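And then chain A:
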Amino acid sequence: MTLLNIFQTLFITIGCLFFLIGTIGLLRFPDVLTRIHALTKADNLGLGFIVIGLIPSMSTAADIAKLIVCWVLILAASSVSAFLVANQHIKKSKEFKDHDVV
Partner candidate 1 sequence: MMWFDLALGLGLIIAAIGVFRSEDLFRAVVLFVTFGILLALTWLRLQAPDLALAEAAIGAGITGVLLLDTLGVFRQHEQDINPRSSSQLPDISRQWAANVLALIACISAAGLLAWSLFNTLKMPAPHHNLVTVVEANIAYSGVSHGITAVLLNFRSYDTLLEVAVLLVAIVIGIGLRERVTTSANATSDEGQSKLSEPPALLTSLVRLLLPLLLITAIFVLWAGSTRPGGAFQAGALIAAAGVLARLGQIDIAARVTTILRLGLTLGVFIFLIVAVSPMLTGKPFLTYPAGWEGTLILLIEFMLTISIGLILLSLFIQAPRPRIPAPVRNAIPATGPNAETNKGGDQ
Partner candidate 2 sequence: MTLWLEAFNTDFWYAIVGAVLLVLALGAFITSRQLIKKLLAFNIMGSGVFLIMVGLAQYQHGPDSVPQALVLTGIVVAVAATALALVLIRKFVLKGGQP
Partner candidate 3 sequence: MIPLLLIIPLVFALLSVLLPRLPIKAIAIPGLVLQLIASIQLSVHTYKHGASDYALGSWEAPLGIALHANGFTVTLLTLTAFIAIVCAVYALIYLKRYEHEQRYFWPLFWFLLASLNGIWLSGDLFNLYVGLELLTFSAVGMVALTANKASLQAAIRYLFAALLGSLGYLAGVALLYGQYGTLSIQEIALISTSDAPTQVALALMTVGLLMKTAIFPLHYWLPPAHGGALAPVSALLSALVVKASFYILAVLWLQLAPDAISPAAAQVLGALGAGAILWGSWCAFRQPDIKMLVAYSTVAQLGYLMFVFPLSIGTSAAAAELAWQGTVLHLLAHAFAKAAMFLSVGTLVLAIGHQGIKDLAGVSHRVPLALFSFGLSAVSLMGLPPSGGFNAKWLLLQSALSSGQWWWFIFILGGGLLTAAYVFRVFSVSFIEEARHKFAPTHWLLDVSALTLAAAAILLGFVSQWPLTLMELVPGVQS
């Protein structure tokens, strides 16, 4: 096992751990906003670690670029969708408060 392998294994394992933590948060946290928080923060970080861990096994610069583009796109998509979900949630809960339902 070369040093590079150890480095890769380490990073990917850390990435997976973050995903695990994010999933536990998703399941255990009490409401929508905290769940989004757990999911987006932990998962985006985990993804970053995995991408860094994968980069050494790519053969060409183009492949590395593709990996990074994937990462950036997922970051953008997940942050925007998290924002939309949160936005909707806040709107809904405001409506409920107006009707004194909660």
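Convention: a residue touches a chain if its C-beta (ideal position, glycine included) is under 8 Å from a C-beta of that chain, and two chains touch if they have at least 3 such contacts; residues count from 1.
On the choice of candidates, all candidates are chains of the complex that A comes from, given by their letters.
Please read all numbers here as calculations on a predicted model, not as lab measurements.
Colleague: Just to confirm the interface: in this complex, chain A touches which of 1, 2 or 3?
Modeller: Candidate touching the shown chain: 1.
Colleague: Touching candidate 1 in the complex: which residues of chain A?
Modeller: 73, 76-77, 80, 83-84, 87
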